[in-house]
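All protein chains but one are shown in place.
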């Protein structure tokens, strides 16, 4: 009797602990974001978005930073999307049985766990120095593309393996070749899932700071980049630069830039979640 | 037709091989640069000296201060993330009504998508001042605040991996426990958590690996003073934030300062590599258990 009562009390206590911990975490996040908005909103203006950086906090803007981010985003997409999806297709559809596939799988799991700053060192040596790209957008984008490749590969594989095997059988039984089945059936059916994974991976790339600092993206770039071989900065680096300054005005600039960065990140995640839900509903055949 | 198929297969295989080249590239580059570093600095000094001052005139190359800084922040982070992450995982998986779960889970996921540089801002601008208000001796840069914030950042990581582990335990075990008159609490902690223990351990190891490799939070809020200490109140430096600090400056290629970041990098890489492989090994073993 008594022991049952204690058990029930513990049960109740944990339920309260559980909900308060979970809600607590969400609240902390809300407080953080609220603080940022409170601090940064006053600086956020059209001026701020289209101004070049300056020694004076009030005249500084994030124009070069978000143009740089946009460049990096586009190039990273162009590089990582075909590579990642191609590798995902290969692992899921072609190399399933052999030892090589097993090795590739472990290798990809490992790469996913390599700290991003290490990718920066790879990019610094391989792209900036050996391939002589300099501290360019291209070098930075290649580095980020390699960084998010494992995420794209894994989500491509998941999306492909969610396609029911009956579809594959039906296509094969009609005399379709392997690639015809992949191209006409598997990819269209899994595209929503693949796209979701790619967008999530890219949203991570947008927020990356350390690897780009290591490959030599600059904290101060006087002009917006014109092409892939130009020097550049990105939003997170601009934020890092401003946070590190002692003057309060620059901290406010950082907060304002964070609002923009969070907006981009949340927007991309929102799109990804929307696509995933739509795709999952469609997949119920 | 057949030739086309073969060509396509080769192209796809080439895409997959890029991942191998990446790994090879990382290992080779780190190893070569670190090798020439160790040509100039004795490996004994590297692992035993407690001074790390490659950028000063009085040069000393002991990695221990960076290791202690890395270990300290990671330890603080994991102390926050592990219990909280597991409580959340158990709550969401065993207690929460489906509706509550459906709302809370995506909200928690937001924690994981916020860029790390933003967390650095939180640590420096919010958490440190709050902590200073009741820890008088706390310095403006310290290990405690970025450690805690890093912990908050990896909570969703721990909770979602642990939740996966819990939900892969067959429902029959839960039913059996309920059938014997257990409460949810007893079922959760006497049956489900032990049954999912290997998955939860995996989540803990991966979380440690994440914390070790985390860069921006410490680069912003922990200061940049390599110090062989486990005192969370004073400024320190981690391996990652050292690499960032050097990269921000203008260090000529081939100089010994340039090579230090690769020596530091390979140390970091080895630690995370070992942790990741341990977790992978546990994971593959444990998957076989329930399938």
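Each chain carries a letter (A and B) given by its place in the written order, and its residues are counted from 1.
Quick note on the criterion: a contact is a pair of C-beta atoms (placed from the backbone, for glycine too) under 8 Å apart; a residue touches a chain by one contact, two chains touch by 3 or more.
The criterion applied here is as follows: contacts and distances are computed from a predicted model.
As stated in its UniProt record, the chain not included in the shown complex is "Phosphate ABC transporter ATP-binding protein", which appears among "Phosphate ABC transporter ATP-binding protein", "ATP synthase subunit a", "Na(+)/H(+) antiporter subunit B" or "Sulfite reductase, beta subunit (Hemoprotein)". Note that of A:7, A:51, A:185 or A:244, the residue touching the chain absent from this view is A:185. Summary of contacts with the chain left out: across A:17, A:162 or A:176, the touching residue is A:176.
On the side of chain A, the interface with the absent chain consists of residues 96-97, 164, 166-167, 169-177, 180, 184-185, 188-189, 282, 285, using the contact rule stated above.
Here is the rule we go by: only the chains that are shown with their structure count from here on.
One finds 17 Å separating the Cα centroids of chain A and chain B.
Contact residues on chain A toward chain B in their complex (touch as defined above): 7-8, 10-11, 14-15, 17-19, 21-23, 25-26, 28-29, 31-32, 35-36, 39, 82-87, 89-91, 94-95, 104, 106-111, 113-122, 124-126, 129, 146, 149-150, 153, 177-179, 203-204, 206-210, 213-214, 216, 219, 236, 239-240, 243-244, 251, 254-255, 258, 261-262, 265-266, 269, 273. By the touch rule above, chain B contacts chain A in their complex via residues 1, 4-5, 8-9, 11-16, 18-20, 22-23, 25-26, 29-30, 33, 84, 87-88, 90-92, 95-96, 100, 104, 106-108, 110-111, 113-118, 120-122, 124-126, 152, 155, 182-186, 188, 206, 209, 212-216, 219-220, 240, 243-244, 247-248, 253, 261-262, 265, 268-269, 272-273, 275-277, 280.
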